[in-house]
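Note that this complex is displayed minus one protein chain, with the remaining chains in position.
As written, the chain order gives the labels A and B, with residue 1 at the start of each chain.
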Amino acid sequence: MLAWTVYISFIGVLVLMLLPAGRARLARIVALLAALIGLGIALAAIFQREPDAGIETITQRAWIPGLGINYFLAVDGISLTLAVLTGVAAVVGILFSWNVEHRVKEFFAFYLALIGGVYGVFLSFDLFLLFVFYELAIIPKYFLIAIWGSTNKEYGAMKLALYSFVGSAMVLIGIVAAYVVSGAKTMNLVELAQYSFPASFQHWAFPLVFVGFAILAGLWPFHTWAPTGHVAAPTAASMLLAGVVMKLGAYGALRVAMTLFPEGLAEWRYAIGLLAVIGIVYGATVALIQKDFKFVIGYSSVSHMGFVLLGLVTINTIGLSGAVLQMFSHGIIAGLLFGVVGRMVYDRTHTRDLPLLEGLGLGRALPFAAGTFAVAGFASMGLPGFSGFAAEFQVLLGAWQAFPTFAVLAGFGILVGIAYTLRVLQKAFFNEAVPSPEAQAHPLPPISVPERLGAVILLGATLIIGIYPNLLLDLIGPSFSSHLFDRLLREGRPF
Amino acid sequence: MSYLQLLGLVAPETIVVITALVVLGLDLLILREQPLRHRFWMGAAFAAFGCVLAAAWLLFINSPTHPAGEVSGALPLLRGMFVDDGLVRLVKVALLGLTVFTIAISMESSFTGHVGEYLALILLATVGMMFLVSAEDILMIFISLELTSLSLYILTAFNKRNVKSAEAALKYFLFGGMSAAFTLFGLSLVYGLSGSTGLREIAAKLEQPALDPLLVAAIVMTVIGFGFKVAAVPFHLWAPDAYQGAPTPSAAFIASGSKVASFFVFAKVMMLGFAHAGGSGSWHAYAPGWLPVLAVVAVASMLLGNLAAIAQSNVKRLLAYSAIAHGGYALLGILANGPSGVTSLVYYVVTYGLTVLGAFGVVGLVEERAGEARISDFAGLGRREPLLAFCMMIFMLSLAGIPPLAGFFGKFYVFTAAVGGAKDLGLLWLVIFAIAMSAVSLYYYLQVLKQIYVVPVSAESGSLGAPISSRIVLAVIAFGVVALGCAPDFLVGRLLAAIKLAAL
Partner (left out) sequence: MNGFPIISILTFVPLAGAILLIGLHSRQKGLARGLALGFSLLNLVLAVTLWAQFDPRSSGLQFVERHEWIKSLGAQYFVGVDGLGALMVLLTALVVPIAILASWRIDEKVPIFFSLVLFLQSGLFGTFTALNFFHWFIFWEISLVPAFFLIKFWGGTQRTAAATQFFIYTMVGSVAMLLSFLALYSVTGTFDFMELADKGRSGEIASQMIVKVTAWQIFNRDQLPLVIFAGVFLGFAVKVPLVPFHTWLPTTYAEAPTSVTMLLTGLMSKMGVYGFLRILLPIFPDQMRMVMTPLLWLAVATIVLPACAAFAQRDLKRMFAYSSINHLGYCLLGIFALAKLTQADASWNLQKSAVLNGVLLQMFNHGLTAPILFCFIAFLEQRSGGLRGVDDFGGLRKAAPVFCGLMGIAIFASLGLPGLNGFIGEFLIFKGSFPLATWATALSVLGLLVTAIFLLTMLQRVFSGPLNGKWSGLADLSWKERLIVLPALALMLIIGVYPQLLIGKINTTVIAMVENMKF
């Protein structure tokens, strides 16, 4: 059933392509419907899932038998969590792009294609299939940004596409080499993960594949696509970029690089942990001095994804499930922040320049946006009660056991995170400046119903998971006891 | 073996030759007074029919059998002058398919009034290619190569109204002639060393631990000769001009069908003929032979092809450089030096041929309208011609190697084969280089797509007014690219089955 999340998205693409031109409203509804069905399927799967079900096969049939490649979709708790995230982000993204009027049909077609690819990555347990879906997601991203983006869009789009492609090229090298070295003529991830690759091979294959994936997760110093890409992207696309696409990278790093090459990980984990922590602090610090509202959020994403990567290399169950939870949490929160900045503010004021926004008195003009951003900001800075806290809490807990120094440094990153969130909150919304008479003469259009709906969905999600993280932790935690992670948990740690 | 038997064996080739003659005669005698469009249609229909007939013969009739009766592989005739096995048949079918598509995209063009001659030349070139893939004898190889080449030279020059066409043809001819000389020289050295013309016998005769300097010269000469044919760097200089100047369908044919045949026979000559002179191109384990030579050529092709393509403003030149780069990737299949190398190579060049054919089809339509094929002429195609634009997107992305399109799997397969081809991942360095270069290539393909989809439509440019038939053909090709990418087993499965039986 869960496979239909992928199919329904691509069916949506087809339907949209066949729609007559000019039926903007219909296109929106079709897209929303497809996204809603996807979300519904994902949610239903959560409720049907037994807690200790392990890896459940959805469908498995020979695809290219000559090379041992199967069409193998399956699901474990991690996939399921991220599938739900994708569903939520997809629905809300569409709600937030209800006002797109330019080439609507194509917009949603690319959008759904991206969503379909993302679902596919999360559900693939065949390495080749996973890679196919992973690359499939690159092109829609490019067009979404290049056509519907704003500032410097073509540059941002190209940069993103090339970074992603370079990353996936690195991954491809690793995959091909692993396939050949194992000699098992299989691309089945679970089977490959059982194979002990020679240590000397893992030594170079691991960083290659891990970094290849982590580029998309915004690993410092390969993160530079992220801020420019996020800024250039239209609202829905930046929501998806930060919300799910960056998760693709982290997911791949976990699912492929770490499970296949645990010994390599053991050798490199300090280096990667260090990069992750630098990312946390650096992203937060740079966010602190940005003038463009969206750049702040863009860099904050780099910082928050640092927590995911840090959690991954802790290689203990707490840290790992914290990382996965952080993927979910950041997906929701970053989506919300980008939604407010891109849709609620930028589409109305046509500026993201913080000094300019300061003069608009947005706190009064758009109280709903201000409130939403405030709550989202608090969630983003990791205040307890929101999902971000539950996640970062676990990541730090895991990091304490693995590398305490990094945990402390990451804690410092949290503080800087608080600082930039407060700064941007005050500059953009809650400032003392009196709006100019001109601004008062032209009141901004009120926040529309789809926007409110989208914001409420995301706020609800982060609150529910923040207060009762068990909803997801019960899915995520047991996943790490499946065979896939055997070697990782056994050999990934040097001690 | 009687001549009748022989004729039965070469029946597909015979059918194509007859078709060529019939088309020529038909056009000359009956259709002369008809309007150009009708002549093209009729001629094309006949030509395509002939090709389909030949393909059907290959697929269904007289499948090669061993004397013992079991379905089998190689049936060498006359010491390898004509080989007929499952693999060769598959390649031939693919060649015929590419020919049909080439004919289909030239149907609506108006660069020439000599319809019969044009179509006949295409068919004759196809015959040459078919013989080429069947040959395991250096003499036969050279003759079929020349048959193909001569037809292609003329096809390049076919647009007599365009000076560039003539210039391109002259360049192509001069370079081609030179390459033929090199090939001949190399092959004659081989004959001199081995005293034999059959590839397998040559290999057997040349089996010795140390490399004879003469053999080295022979290898280098042969590589140079074939390097010209497949437009590998540094023997690529003719390609950009020829692609740009030639009438678009001719260029497409040079890039597709001719490539398939040349690569296939290139692989055969190297793997069969120089089976014991491979040496090693592995990292830190270099040994002289044809492998290191080819590795250098491959690296140079990928590097120069991709980097030069970035700088192009004309889509046809861009495709030419991209073809050079793709030649480099395809060489990896030969470098894999084994059965999986051959299957991956065939898959790669066939899907590449199909894709590039489609790309040239779209380019031709744009050129017809705009007079040229600069990248900027594609601006806003996404709005003006949604279907064609979508097809172009598929072709470009497939060339860039984006899944789930055929180009992606082709690359993946070739890379896998190359990595597995040498001991201890010896060729991994080459694959890493190839993958890195393929990441570069995305940039220029996206530049084209950016014009198509992102750049707004300028006021005066409207729909291309492309005929419905071209649209259908291109859509079919695009579908083929997608289908071969989504279900590569359709081709890969057959190739693997065939290669198991073929003695390669």
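Here is the rule we go by: contacts are C-beta pairs under 8 Å (C-beta built on N, C-alpha and C of every residue); 3 or more make two chains touch, one makes a residue touch a chain.
Quick caveat, the model's predicted, so the values are computed rather than measured.
Remark: the absent chain touches shown chains A in the intact complex. Touching the missing chain, out of A:3, A:26, A:356 or A:418, is residue A:418. Within the complete assembly, A:404 is the residue of A:22, A:198 or A:404 that touches the hidden chain. Summary of contacts with the chain left out: across A:306, A:454, A:469 or A:492, the touching residue is A:469.
For the options A:182, A:321 or A:462, the residue in contact with the chain missing from this view is A:321. Interface residues of chain A facing the missing partner chain: 317-318, 321, 378, 383-385, 389-390, 393-394, 396-397, 400-405, 407-408, 411-412, 414-415, 418-419, 422, 426, 430-432, 468-470, 473, 477, 495.
Here is the rule we go by: only the chains that are shown with their structure count from here on.
Our note on geometry: chain A versus chain B, Cα centroid distance of 42 Å, whole angstroms. Chain B makes touch with chain A in their complex at residues 382, 390, 397, 402-404, 408-409, 412-413, 415-416, 419-420, 425, 428, 431-432, 435-436, 438-439, 442-443, 446, 449-450, 453-454, 487-489, 492-493, 496.
Contacts from chain A toward chain B in the complex involve residues 17, 62-67, 106, 128, 131-133, 135-136, 138-139, 142-143, 146-147, 154, 158, 161-162, 165-166, 169-170, 172-173, 176-177, 179-181, 201.
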